[in-house]
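Every protein chain but one is kept in place in this view of the complex.
Take a look at subunit A:
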């Protein structure tokens, strides 16, 4: 990996590890509290929220409620469909736009790049009313398609921005060699360029996926019907105005972590490479 100067590295390693460990603890603490408490009885959650479940307080009642009430498996499926489909389109269209911006010279190229990147700074939620009107007009309310469309739009700016930077670094000679060998622009894109920016793709995938999975806003507005509910929205049924079924909420949230965790692990090897790509040459 990175060659490091051998000077006095122990003290520095200790300090940097201390900082990293502290950060890890802070970052993981809320997640841990959720998971731990999801296995406890309601009383125990409030009496000592930080203690681990023991034989007395251990309970799966939350998970039982979740499984019994509503169609949770179906919510999961909705979330997965929306996330995976949006991710697919963000990566596909983002990479294609990035390739066009980085590879071809045309009038208004940099203006177009700026326009596509603008979305990073302007939250898509500002357009909620217009989006809702659009979906009503298109008859897409209460469909997963509506969510997929919105999330694709939401994810594209960052994807285009990051991927076009990476694609600029792909050797021109390589693409030109492909052209001389008669490869089509699509083949050059899919077979030569995409594999070389895989780490960047994974980075974009993770940054795109998590907000989509966690989003409550658009499912609530665009697709609140029973058959299109996502997990985060589904978990809200346990949060009442007067009574909240904390066991169920915590269990639902714990379960909701699992799929993203799996996706994250799939991408993470590539991700590390992507984050450090600029720094480590």
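We take it that a contact is a pair of C-beta atoms (placed from the backbone, for glycine too) under 8 Å apart; a residue touches a chain by one contact, two chains touch by 3 or more; residues count from 1.
Just so we're on the same page, contacts and distances are computed from a predicted model.
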Discussion item. Can you work out the missing subunit's protein name as recorded in UniProt? Choose among "Sarcosine oxidase subunit delta", "Acyl-CoA dehydrogenase", "ABC transporter ATP-binding protein" or "Nickel transport protein".
Written reply: "ABC transporter ATP-binding protein"
Fill in: Full-complex contact with the absent chain, from A:192, A:210, A:237 or A:257
A:192
Fill in: Sole contact to the chain not displayed, among A:31, A:174, A:239 or A:266
A:174
Worksheet, complete the sentence: By the document's definition of touch, the residue of A:30, A:108 or A:182 touching the omitted chain is A:182
Worksheet entry | Touching residues on subunit A - with respect to the absent chain | 171, 173-174, 176-183, 191-192, 195-196
